[in-house]
Each structure stands twice: as structure tokens, then as C-alpha cells.
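This is the structure, below, for whatever I ask next.
Note that this complex is displayed minus one protein chain, with the remaining chains in position.
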Amino acid sequence: MRRLAALCAVLALTLAAGSGCGSGGVRYSHGRVEVRLWHSMSGVTGDALKKIVDGFNASQSEYTVVPIFQGGYADSLKKLVSSLDTSSMPALIQLDDIELRFMVDSHAIAPAQDFVDADARTPGSHPANLADFEPRALDYYTLNGKLQAMPFNLSGPVLYYDRDVFAQAGIDHPPATLDEVRADAQRLLLRNPDGSLKRNGIALSINGWWLEQMMAKQGALFANNGNGRQGLATKVLIDSPAGIAVLSWWQEMVQSGLATNVGTSGLQSLLAVVTGKSAMAIESVSALRAIVLALGPASARLGVAPMPAPPAPDNSGGMVLGGAAMWIMKDRPLAEQRGAWEFLKYATQPQVQAQWHYDTGYFPVRVSSWDLEPAASLHRQYPQFAIAHDQVVRSPRNLATAGAVIGPFTQVREYEQTAFEQVLVGGKTPQQALATAAKDADRAIARYNRSVR
Amino acid sequence: MTRRSAGRAALRLLAWLPVYGLLAGSAAVVMFPLYMTVVDSLQPIAKFLTFPPDFWPHTPVWSNYRAAMTSIPMPRYMANSLIMATVITVGEVVTAALAAYAFAFMRFPFRTPLFFLFLSTMMVPWEISIIPNFQTIQRLNWLDTYQGLTVPFLATAFGTFLLRQHFMSLPRELKDAADIDGYGDLRFLLSVVVPLSRAALATLAVFAFLQAWNQYLWPLLVTNDPNMRTVQIGIASLQSEEVQRTNVVLAGTIVALLPMLVLVIGFQRFLVRGLTAGALKG
Partner (left out) sequence: MSGEATVGRRAGSRRAQAIRQTVAAAPFLLPSLVLFAVFVFYPLVRSIWLGFHATDPFGRNEVWVGTAQYHDVLTSSDFRHSLLVTGQFALYTVIPATAIGLYLALLSHRRLPGIVVFRTIFSSTVATSVAVSSVVWLLMLNPSVGVLNYILGKGGVPTESWLTSPTWALPAVAMTTVWMNIGFATIVILAGLQNIPEELYESARVDGAGRWSEFLHITLPGLSPTLLFVSVVGVIFAFESFGQIQILTQGGPLGATNVIVYSIYREAFLHYNIGLASAQAVVLFVIVLLLTLLQFGVARRWVFYR
């Protein structure tokens, strides 16, 4: 009996050891207000974020920002939703662009605009100079007339290509349209003596983001009601000619062997270029820094160009500059929210952003960062980074390039992805696959819109 | 004569040669994935950008291991996994032994229906309990706590069934003798039944420990604080955190694997013996 009681006591003690915190009050560490930041920056970009956080923590004595890696954006969001109304919620969270509508509907966030306005009313504060922010990024994160989140890491897809292989084939500039990609790919194919393919034209991964970006580049809307910016979006427009054009090209390229489908995992397409199995790839610009670091001097042969897309009528198309942004959670105590805002102002200073751009390859959110060191010298050493920038500034500002705002966007992306797979390995036509995806997406949007009302 | 027997021994060994060949071949296949992981965990990152792959680390980069250890707090994750698995194991063995004893040795109303009620929990697929259990833990504010990680798993119908079968195989006379000696139920359980059932209890414990140690979805759901993550979540997190440094991910994986490997190698004979002692019969 006594032995059992002792066992129970041990059990109870072990369990109790884990239940330290519990209240929702201000978190302190070493006398400073602790601001927890959930982020999804991994590897090289994670180190760069750590550098910014360390810089902020050393620059003042009131707040300590604690960065916590929570996996991908979807993992992080899942944890946020499950921790609403509990004490494990962070004060600051980094989420990807497509969660805009979802986060606003959560009623759990404090819009960045509120802090901008409060700074303007407070004499002696150092307000954020929004005039120097990349206007396309501000466009993206503005909803209901308010800047909802602070843009932080801006990215976009680019074309990576093997310059040596291009030179050998006598091609002097990278392709700008999908037709040019096809024509170049034909010249870049390399066969083994036994006739099998040694190198294909382009490695293509499956990602709804490519479809969204290629539609914007054609100046086409992705969702109705002005991409959901003039009213609640109720329908996606992926089965439009702009969407079908993209998927038709995709199907033709893969089925003819000019392209290889590397599936849904990121970076595989870039790996194919680096290992010489493909001549080109489409991938996010955020992979550039890591690949340059890994390759060292050999990275000179890796060229970067704007993402090719079907041409837009009268230059109405361009890139959607989303990337990811930082959100302040309104249920954390005010002191933590203020600390979060101070951190965001620090993290988006031109100098900090120039370093961030240098360290990661993400576009800086400040226009003036481009001319500051070390960004400027990076562009001299690796012109690839500067080329990527060109497609940003050449993009017009309109509803198409502002990007779509949809509540269940993650789910919509899954349907886009399914459409890709249906076309590439499921034997469907682009029209059929996109029509199905649109129907599924519309149903998910309707369910979502009904539930948040 | 000695020469002849030596010759016979050599001949016998020669006869066994094909068996050794099969053994070695099978061992190589089984170990190959782990071998490649060790090799790749020592490669410089540039090696992952070249094809064909290398089967030997020509210039081992030991700093990958340091990077893995500094990238995530591995010792902390190990400790969390160890605490979680130990609590679940102890809890399961205790609750199962108690319940199994009642079903095997005690008389009380509704004994058979209650036993079937226990068994019926095995029919409730684990999937159905994920969402409500998560909500329960959330409402108790048990996210990021050891009780959130362990309490839902402290009872086991499977273990109860296993132990009851074993207890029933013990001679009834033991119980009668204990009654005459005036042993209470708990004393009889602790001083007679448990010592006679060490093997069955050990089997249940090993099984429970392995299953708890390998838990993935539940710790993923109920831990947000990095200090509460388990090794399994740590590896997955390392995998996405160091996506561009595969070698570091693999180094972390090896580090996470080592303690369990040592445990299995050390207890290999014991594992088999524990199962041999009749735990699975009945």
C-alpha cells in the first residue's frame, strides 16, 4: 500500500513539474517585458532573423524579443488558432501573405495601422516612415482601408537558369514568356548516347503560388469582387483563359519531356538545376541566398531572371509582392504589444532591411534600402539579386498585382495544387481540372464566409 | 584425432558459410539506410548538390553535429521525451495491473459487462478522440505541460487484457492461500502476483515505452513552447528549420537515435526473453 502511495506521489510530482505558468499577464524576463515572436524562418533566413532580434534587444532595455521557430507558416497558424484564449499565445507572429483575410476575421489581431496612428498622436515617438515603404507591399496588406500587418519579408518567384548551359546552346538572354521557355527548352535538351534524357529544359514544382503569380502577370484577377478587395470574394477565377493558358503550357511541357515535374516539395527544382539535371527552374527568390552560400564561387553560373509568364495586354500585369508579414496579437497585454511594435519599427529600418536583404535574398520592405550597404555591394557581386529587383519595380500597381484576399486561401491553394496534379499525372484536361478546383474552392469560400458572418 | 576433429569443425563452419552469407547480406540491407545517414551526416553541404552520391565521407565534417546540437536544444527534447514516455509507461502498467487484478481475482457485480466495456475502448479509433481531447486539454490550460502530454494515455485496455490473461494463468490456489493468510487484495497483488508476472509486466512496459517515445501527432498538437517539445517533434522541426542544411538535419537525427539504439542493443536479450516467458500466450 505504502509503495503504491509513493508511486502515486512520484507520478503527481512529475506531472505538476510541467505546469509552471498559467496566467495571461505580462511575461517578464530579467526585468524586461518579454515579447514572444513565432516565426517560420529556417536555416540561413532563421540566422538572419536572429541577428535582427539580437540587434533590437541590444538597442534598448525595455523589451526582450524571444524568437520561436514554429515550423512552416501553416504549422505556426495552426498553433496560433489552437492557442487563442490561452496563455501560450505569442505577442507577435509571422505569417504568409495569404492569411490576410483569415487573420482579420479572427478579431484576435491589432492592426498595424492603429500603432502608426498612435505614434502620430504621440509627440516624441519615432513613427514609422510609411512613405519609404515598398508601396506594393503596403497595397497588399491594406484591407478595409487599414494597414493590417507589417510587411517583413517580401519575396516573389524568379527564373533560375544555368548560364553555362545557355551559353553552350548559344542562347544569349533568358526567356521572358512561356513560349520562349518552350523554344529555349528544346535547344537545351541533352540526351545520353542511349537516347535517354540526360538534361531536360526546366524543372517545375507544383505550387498554387506559380498559378496566382502568372495570372497576375497577365493582369488577370484571381478572385471576383476586385480580388476580394472591393467586397468579399465569393468565387475564384482560375478557370478563366488566363488560368487555363498557364496550366495548358505546364501540361504540354511536362508531357513532351521538355520539363520535369518535381512535385510539391520546394527547392527540388533548384536542386535539379544545380545537379545539372535541368537547365532552368522556377523558385522563390528567397532560396537565392542559401544556394549562393552553398555553391560558393560556382554560383556564378546560376543566372536569375524575372519569372516568365504569358504577356499581359498593355502592360497591366506584374508580380504580387506578398511574402510574409508580422501580426500583433491584441489579447496579449498592452506592454507586450508596444514592445512588438517597437521591434517591428526597428526590423523595418532601411539599414536593417538592407542587411536582411543581403543575408537572405528577400526584397527589402524599404525603398531606400536598395542603395545602402551591404545591399549595394551584393548587387555588384551578384547581379542576380538586382535582376530580381527589376521585376518588382516594373510591376504596375492595380487590383491584379495587389493580390487576392480570400478567407480559406490555404484550402484554395490545395485545390489549385490538385488541379496541377490532375493535369500532370491524373489525365485531366486543364479546363476540367481548373473547373473542378474552382467549384471546390467556391464551396470552401462559401462555407467560410457563412461561418465568420 | 585432434586434427580430424579440427577438420570436421572447419567443415561444419564451411557448411554454415552460406548461412553466414545470408545473415551478413540481410544485416547489410537492414543497416544500409542508417549507414547512409551516418555518412551523409558527415558530408559537407556541397556534396548534397552533386550526383552521384558518395558512399564514404572522405572529408568528415564533424561540425555538423555541433550545428545540430546548437540549432535545437536536443538534451532538453530528450529529457521531455524521457519524462513523457516514463510517466505513460508507469501509468499504463499501474492502471492496467490494478484493473487486470480486479477482473482476474475479484468478484463484484457487472464484472463481465465491465470487462467488455474496457475491451470496447479498443474499438473506438484513436482518430475520433483527437479533436475533443485536444479541446479538453486546451480548456484545462494544459497546453505545453507534461500532464497534457501524458494524462490521456495513462489507461490501456490492451494492457489490461494482456495482464488479465496472464493473471488468470496463475494457480488459483495462490489466492486461496493468501485469503487464509489474511492478505488483502493489494498486498496479494504486490507481493505475489506482481513478482510472478514480471515478464508480462516488462513486455507491457517496453511496448508502452516505445509507443510513447515515438508519439508524434499528439505532442505536435499540444506543445507550442519549444521547451516542451519532444525529440520526435524536434527532429521534424530541425528538418524544416535546416531545410537547406540536410547534413545538419541528419546529424541531429543520429543524435536523437543514439540513446534508443544503445537501449535496444543493451536490452536486446532481455526484450526477447521478456516476451518468451509466455506473455503472449493465453
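Note that the chains take the letters A and B in the order they are written out, and that residue 1 is the start of every chain.
Heads up, the rule we're going with is that contacts are C-beta pairs under 8 Å (C-beta built on N, C-alpha and C of every residue); 3 or more make two chains touch, one makes a residue touch a chain.
It should be emphasised that the depicted structure is a prediction, and the values quoted were computed from it without experimental measurement.
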Option touching the unshown chain, where B:49, B:67 or B:170 are the choices: B:49
Option touching the unshown chain, where B:67, B:82, B:130 or B:174 are the choices: B:130
Interface with the unshown chain - residue positions in chain A: 74, 78, 81-82, 84, 102, 105-106, 108, 206, 261-265, 268, 271-272, 275, 277, 407-408, 410-411, 417-418, 421-422, 425-426, 444, 447-448, 451-452
Residues of chain B in contact with the chain not shown: 16, 19-20, 22-23, 26-27, 30-31, 33-34, 36-37, 40, 48-53, 55, 94-96, 98-99, 101-102, 106-109, 114, 117-118, 121, 123-133, 135-136, 151-152, 154-155, 157, 160, 185, 210, 213-214, 216-217, 221, 231-233, 235-236, 239, 246, 249-250, 253, 256-257, 260-261, 263-265, 268-269, 271-276, 278, 280-281
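The definition used in the following text is that only the chains that are shown with their structure count from here on.
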Inter-chain centre distance, chain A versus chain B - centres from mean C-alpha coordinates, in Å: 39
Parts of chain A lying in touch with chain B, wherever the complex brings them together: 1, 3-4, 7, 11, 14-19, 22, 38, 42-44, 46, 68-72, 75, 79, 82-83, 86-88, 266-267, 271, 274-277, 287, 290-291, 294-296
Contacting residues of chain B [partner chain A, same complex]: 45-46, 49-51, 83, 86-87, 90-91, 94, 134, 138, 141-151, 184, 186-187, 190, 221, 224-226, 228, 236-237, 240-245
